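A short worksheet on the structure shown next.
Missing here: one protein chain of the complex. Every other protein chain is in place.
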Amino acid sequence: MRFVLVHGSWHDARCWGAVRDFLETQGHETHALTLPGNGERANPAVTMSETARAVTDFIEERDLRDVILVGHSFGGAVVQLAAPGVPGRLKRLVFYNAYVIEHGRSVFSYVPESVAGAFQALASPDGTLTLPFAFFRDHLMNDADHATAVAAYALLSPEPLARSAEPLDLTGFDTLPVPRSYLYAYGDNVFPAAEFTWHPGMSKRLGDFRLVVIPGGHELMFSDPKALGRGLVTAGQD
Amino acid sequence: MRFVLVHGSWHDARCWGAVRDFLETQGHETHALTLPGNGERANPAVTMSETARAVTDFIEERDLRDVILVGHSFGGAVVQLAAPGVPGRLKRLVFYNAYVIEHGRSVFSYVPESVAGAFQALASPDGTLTLPFAFFRDHLMNDADHATAVAAYALLSPEPLARSAEPLDLTGFDTLPVPRSYLYAYGDNVFPAAEFTWHPGMSKRLGDFRLVVIPGGHELMFSDPKALGRGLVTAGQD
Partner (left out) sequence: MRFVLVHGSWHDARCWGAVRDFLETQGHETHALTLPGNGERANPAVTMSETARAVTDFIEERDLRDVILVGHSFGGAVVQLAAPGVPGRLKRLVFYNAYVIEHGRSVFSYVPESVAGAFQALASPDGTLTLPFAFFRDHLMNDADHATAVAAYALLSPEPLARSAEPLDLTGFDTLPVPRSYLYAYGDNVFPAAEFTWHPGMSKRLGDFRLVVIPGGHELMFSDPKALGRGLVTAGQD
């Protein structure tokens, strides 16, 4: 299988290191890009169009075909926007605890009020948000030990906020004839479960999809990369 | 323990092969019948009464006592209808991701609109429904690999639709003094989770029941028969 891995907010391509090692040991091919705006490509003014085009450019420049296109968290909306640009190159879309949003809405429009307020309050003047360690520890790395959380945190960088407030033109995603899977790790604690769910809250917008449910939280690439790798194979295979 | 295993739609007695092997290796006794209307007993005009009577006849002809009567999926409604006919022979009822329906309603009345329409559209002129492989693969065998899904699909046969539209007389089920268990595999993807749940959606109609929750999907008899066997023992034991 040929995976193209699209990271979420605060992350960059390095987050997939251990997952890629596992998948390649199992005989799979993996590719990962750092989205514009993130990591060494920091840019507070980056747009969703630029972000999605980076994914399609990445696939086209390498002439990749039969791609399992994976989006994590914020990366789900990027996959939604990018996929209709390279339909013939895609074998399946896989969303791992990822946003699946509706045409005309923004990613932020789905963030629960209780968290959105905190995000606004923490925003930097340059329009980026640095995730506080305490939030990362208890909400994203809740299934890990402290040392793993610290090591993962060292790989994060400020997230540009503007693009997540853009209403997205998702024309073409709903009717895109590419099979979809939702990989749901049920121990996720990013947002309050009484207000928000990845599955079925986000997954239901995929229409017809394969569901794969596994233990663990939002950052299995750090807390249990082999489990994430196995989940991606179950979700992505024929 | 003595299990009598009642299959669901599209299945026949052969579906339990690997589960029976596992249970018998563990010292249990197992029995499985093919319901009238299914498999080699194909009959589009079969009724729910005939279906349920086949279960009670099967138990009485073999003079089985202390039976753990297991219903899977559609087989749950069959167990509901059959159990009051042989109350003295039953030790416990076990429902595995199975329908538990209300007096006076049909099985189909619980199928979400989004799926019911597809089922109607796919029905054959003879009144049976052949499950499309793509649906089986992503919705029922979502936790399996492709080869396992293909092998399982080869054991399916067309399901007679008429009986699932029959309103059922379930007088006697609610007050039947036989303990009940619900074995819930949480990775099930048969119906959209935003519209339908086996647990607690179906299980709640059992009244007082033992809950057993395990990983996996709707077809653990194929995707992980040992896990299903262990779950049946946990659900069925004293």
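In order of appearance the chains are A and B, and numbering begins at 1 in each one.
In this text, a residue touches a chain if its C-beta (ideal position, glycine included) is under 8 Å from a C-beta of that chain, and two chains touch if they have at least 3 such contacts.
What you see is a predicted model, and the numbers here were worked out from it, not measured in a lab.
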Residue of A:17, A:85, A:172 or A:187 touching the missing chain in the full complex: A:187
Residue in contact with the excluded chain [from A:24, A:66 or A:138]: A:138
Given B:61, B:113 or B:208, the one touching the chain that is not displayed: B:208
For chain B, residues in touch with the removed chain: 179, 181, 186, 199-201, 203-204, 208-213, 215, 234, 237-238
On chain A, residues whose C-beta touches the chain left out of the figure: 137-139, 142-143, 145-146, 186-187, 189, 192-194, 215, 217
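As a convention for this text, only the chains that are shown with their structure count from here on.
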Whole-Å gap separating chain A and chain B, where each centre is the average of the chain's CA atoms: 37
